[in-house]
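What follows is a single structure, written as structure tokens, with notes after it.
Apart from one protein chain that is not included, each protein chain of the complex appears where it belongs.
Lettered A, B, C, D and E in written order, each chain numbered from 1.
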Amino acid sequence: MISPVIFIFSLILSSSHALQDFCVGDLTAPESPVGYACKNPAIVKADDFVFTGLGVRANTSNSNKAGVIPAFAPQFPGINGLGISLARADFEVGGAVPLHSHPGGSEVVLVAEGTIFAGFISSTSNKVYTKTLKKGDIMVFPQGLLHFQVNTGPSPATVFVSFSSATPGVQLLPLALFQNDLPTAVIAATTSLDTAEIKKLKAILGGTG
Amino acid sequence: MISPVIFIFSLILSSSHALQDFCVGDLTAPESPVGYACKNPAIVKADDFVFTGLGVRANTSNSNKAGVIPAFAPQFPGINGLGISLARADFEVGGAVPLHSHPGGSEVVLVAEGTIFAGFISSTSNKVYTKTLKKGDIMVFPQGLLHFQVNTGPSPATVFVSFSSATPGVQLLPLALFQNDLPTAVIAATTSLDTAEIKKLKAILGGTG
Amino acid sequence: MISPVIFIFSLILSSSHALQDFCVGDLTAPESPVGYACKNPAIVKADDFVFTGLGVRANTSNSNKAGVIPAFAPQFPGINGLGISLARADFEVGGAVPLHSHPGGSEVVLVAEGTIFAGFISSTSNKVYTKTLKKGDIMVFPQGLLHFQVNTGPSPATVFVSFSSATPGVQLLPLALFQNDLPTAVIAATTSLDTAEIKKLKAILGGTG
Amino acid sequence: MISPVIFIFSLILSSSHALQDFCVGDLTAPESPVGYACKNPAIVKADDFVFTGLGVRANTSNSNKAGVIPAFAPQFPGINGLGISLARADFEVGGAVPLHSHPGGSEVVLVAEGTIFAGFISSTSNKVYTKTLKKGDIMVFPQGLLHFQVNTGPSPATVFVSFSSATPGVQLLPLALFQNDLPTAVIAATTSLDTAEIKKLKAILGGTG
Amino acid sequence: MISPVIFIFSLILSSSHALQDFCVGDLTAPESPVGYACKNPAIVKADDFVFTGLGVRANTSNSNKAGVIPAFAPQFPGINGLGISLARADFEVGGAVPLHSHPGGSEVVLVAEGTIFAGFISSTSNKVYTKTLKKGDIMVFPQGLLHFQVNTGPSPATVFVSFSSATPGVQLLPLALFQNDLPTAVIAATTSLDTAEIKKLKAILGGTG
Partner (left out) sequence: MISPVIFIFSLILSSSHALQDFCVGDLTAPESPVGYACKNPAIVKADDFVFTGLGVRANTSNSNKAGVIPAFAPQFPGINGLGISLARADFEVGGAVPLHSHPGGSEVVLVAEGTIFAGFISSTSNKVYTKTLKKGDIMVFPQGLLHFQVNTGPSPATVFVSFSSATPGVQLLPLALFQNDLPTAVIAATTSLDTAEIKKLKAILGGTG
């Protein structure tokens, strides 16, 4: 027997679907300026709200001795439209995440293991705010500002980062400058860097022009 | 004869379509995190901006002696994307709208007929704000907070509620707790309710587990 | 005796104050672009969330034979920052709310009594969307577009309007054009209206220049 | 040879696509309440971010002796979702842009050539704010308020306008009132204008009813 | 010697202060609907962007065998206005965070230690989405929906939670229902719970009435 109470809000219930509860991203549909189209809620499962990729160490076999695993909307469609995402970074001793910025959101870094020297550069007189963070410490990097993290401790380090956007994006300074075909003369004129230095780094990072 | 003045903004006019004026929801297209895709404005008619379902009393033949008729985006696609929606609730003597919250927006209730005892629970030290409302009175329930309405008057009552979202959603506490398959042990551990009480209400409301 | 459960979230509770729950407007403090500063939550009372001014008929003793009572943030500080507000309009037979727009939000009108002919003008080829509304009907007027309501029924009418902003604002066309010191020549050049007509209405509405 | 540094953020890079960088509008896909669906970033070219239509004078051969060329999202899909757009207006001597409002955003006008008398009407007691602007001056017109520009100088004038929306929309008062089928009786009742004046302007602007 | 390049953007630099970079909350000033007023950027230090309180285990000596330490704007003013915050929860074996919702934002939980059974209740037919999470797993709980976490593992557990708001707020169901003066009769009428059960829990949790 079904209780009549069930019917009281039947109309509301039938109307309160995906829109206000969640919008699991359908990576195959066209995107809108605010995210992916919503997967049909009828086929959404608990697993759509779970991401297990941050449980393993990132590959740090590179010249930065650091690696990053993102859990942004493209990897974790369950956060689509919810204004939040996470990522994990692992560092070998001396490893560093290059200077970078997130065009789409602010970041909070949480040190899970090790010691991290982190900081960001403000646009106000280019003032720098840096701090050595220990396990359990968190630090915020306001939206769009250049920031970095370096493992200055005696052992490997791991951090978890949270963002105020499901798609914060990331613009890595060395790659933005030297891993594309932006003409060397233009880079020189707009960065004050030496042409030789630019060419050297383009060669290392795969840039052309 | 057409006046040249018509041409002055022909370009602007041809460009000022649905986007900034309205976006009547196309319930058959995939949704985005902020609402339905827009119906082709060329086929939009005045009736798309009108909803007539709130003119009749809601069915109150249930154990709550209250009924609700929503005019959210799914019922009233003309408000899609406009950040507003309405609903109507009718109460028999002693009727009550159970404790519930709207994940997506704030609510203002307007008493159209009768006397309503209404209130909401703040997350600040769980303070409760309640008031007995007479015909013409309005009360606001801030976004996401548990609130309720009870007809404490001698006659049937009717209220109209407005929301700050086209899809405010509604989470009805009794149904959220007892009308699904959330294990009884988990409910007990996370609500402090007695197992017997939980099982009794699950039986009444159609819950399992 | 107080249960230890009370302490589990003491930290969270002490931190979850006004900001996320509500921000009752302090009309005496400086405003921000998004609303009034918040009244100290410690002195907020249930009455701050209630407005009783919509229970009486508006004064319709004017040439429009219509009157409006707003419940915007300045009259109803409890909705400050919540993105919603209400108002009431009363009409004598033949009464009309002049053409106007709300710069800050969309509107939904609900007919509580009588018959209303309402409509709005889209910026898309200036198309007009009109409808005769009966008791219980609702109609939406998208943000910023000119709209109107006329009592075309045989008896007085009353409507309640909801807005998607706590401060929707209202720009009444006849008053905007003829109740200030905008030079007659400028009005003529920017509206195509006759100078004589402009001067006549300025005289009626108190405009100068 | 490709450096291992390239791999450090391979995952992040593969995930940082259109969403947070840009969403060039696909004018052929259904729109959402916040803009067009995004063109596949893989086929986006530099030209998608450039619009060349504002380099020519607008056609001013009309009764207003003024013309406007918009660069809104429909003309310039590269700004879709970015909350900004531009337009150009040219004026013959004595030319005027009629009173109008932008439902979707605020405007800043920049005088590139000539002398412009501009102003807007506030909804606060209908107060008017006007100023004569010279080359290089800028003036802001807050969202949704009626405003105008008149060339009061001895030579042709050109202005460039910026908007806080990719689709600000524009509601031109004379056309909104007199270029559609809104019944003359309704216009008279909701504007206080004379019936004769309304009929005359409808005849000129192509209105009916 | 100072290079002239320093002067190129002197004007921009002097203008790019707190507003767009950060707004460290001044807890002593009146709040706005979107957060605290900004601390004078001239006295902001690196420490303002760092919070060290999440490095210690929360006190779990309570009936829930769980404790929470928030890093919301009131504890961590550096995130004020940035749309993000964090918190830490520790669980003894069998410990549980009661059913609760966050009116102001979505949450992502990251398991740092142990095994957690977590889930949320959708407003769509009250469907429940649950999952057993292992170390490194993350799960999202969409804004405003009831959710919970239980330590179902053989050892203590620790999780870090991120929110899409600097002031997400938290409404704990058992405390919201039974730790205030909401009349027992009203609770019974709006939850379907037995009066005896309500009185028993009020006694335990310190409720009255």
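Operating definition for what follows: a contact is a pair of C-beta atoms (placed from the backbone, for glycine too) under 8 Å apart; a residue touches a chain by one contact, two chains touch by 3 or more.
Computed from a predicted model, the values in this text were never measured in an experiment.
Colleague: Could you tell me which of the visible chains the hidden chain touches?
Modeller: A, C, D, E
Colleague: Of the listed residues C:N64, C:S122 or C:N151, which contacts the missing chain in the full complex?
Modeller: If we include the chain that is not displayed, C:N64 is the one touching it.
Colleague: Which residue from A:G53, A:P77, A:G119 or A:G136 sits in contact with the chain not drawn here?
Modeller: Spelled out, the listed residue whose C-beta touches the missing chain is A:G119.
Colleague: If you put the missing chain back, which residues of subunit D would it touch?
Modeller: Residues touching the hidden chain, for subunit D, are 5, 13, 16-18, 20-22, 41, 45-47, 49-52, 54-56, 71, 76, 78-79, 82-86, 105-108, 110, 112, 119-120, 122-126, 129-131, 133-143, 145, 160, 162-164, 192.
Colleague: Name, in rising order, the residues on subunit E that touch the hidden chain in the full complex.
Modeller: Touch with the absent chain occurs at residues 2-9, 11-21, 23, 26, 29, 32, 34-38, 80-82.
Colleague: Which parts of subunit C are in contact with the chain that was left out?
Modeller: That gives, for subunit C, the contact residues 30-36, 59, 61-64, 66-70, 72-75, 87, 98, 102-104, 165-170, 172, 174-175, 179, 204-206.
Here, only the chains that are shown with their structure count from here on.
Colleague: Once the contact rule is applied, which chains count as partners of both subunit A and subunit E?
Modeller: B
Colleague: Compared with subunit A, which chain's mean CA position is the farthest off?
Modeller: Max centre-to-centre separation from subunit A belongs to C.
Colleague: Can you tell me the C-alpha superposition angle of subunit B onto subunit D, nearest 5°?
Modeller: A turn of 120 degrees brings the C-alpha atoms of subunit B onto subunit D.
Colleague: Count the residue numbers both subunit A and subunit D use at their shared interface, divide by all numbers used there, and answer same if that is over half, different if under half.
Modeller: Different: when the shared numbers are divided by all numbers used, the fraction is under half.
Colleague: When the contacting C-beta pairs are counted for B-E and for C-E, which pair yields the higher total?
Modeller: Ranking B-E and C-E by C-beta contacts puts B-E first.
Colleague: For A-E, find its twin among A-D, B-C or B-D: the pair where over half of the contact pairs carry the same residue numbers.
Modeller: B-C
Colleague: Need the CA-centroid distance for the pair subunit B / subunit C, whole Å please.
Modeller: One centre to the other, that is 21 Å.
Colleague: Calculate how many whole Å lie between the centre of subunit C and the centre of subunit D, each centre taken as the average of the chain's C-alpha atoms.
Modeller: Once rounded, the distance between the two centres reads 25 Å.
Colleague: How far is the middle of subunit A from the middle of subunit B, if each middle is the mean of its Cα atoms, in Å?
Modeller: The computed centroid separation for subunit A versus subunit B comes out at 35 Å.
Colleague: Give me the residues of subunit C that touch two or more other chains.
Modeller: Residues 5, 13, 16-18, 20-21, 82, 119, 123, 125-126, 130, 142-143, 145, 192 of subunit C touch two or more partner chains.
Colleague: How would one label the connectivity among the chains shown: line, ring, star, complete, or other?
Modeller: Graph shape here is other: it fits none of the named patterns.
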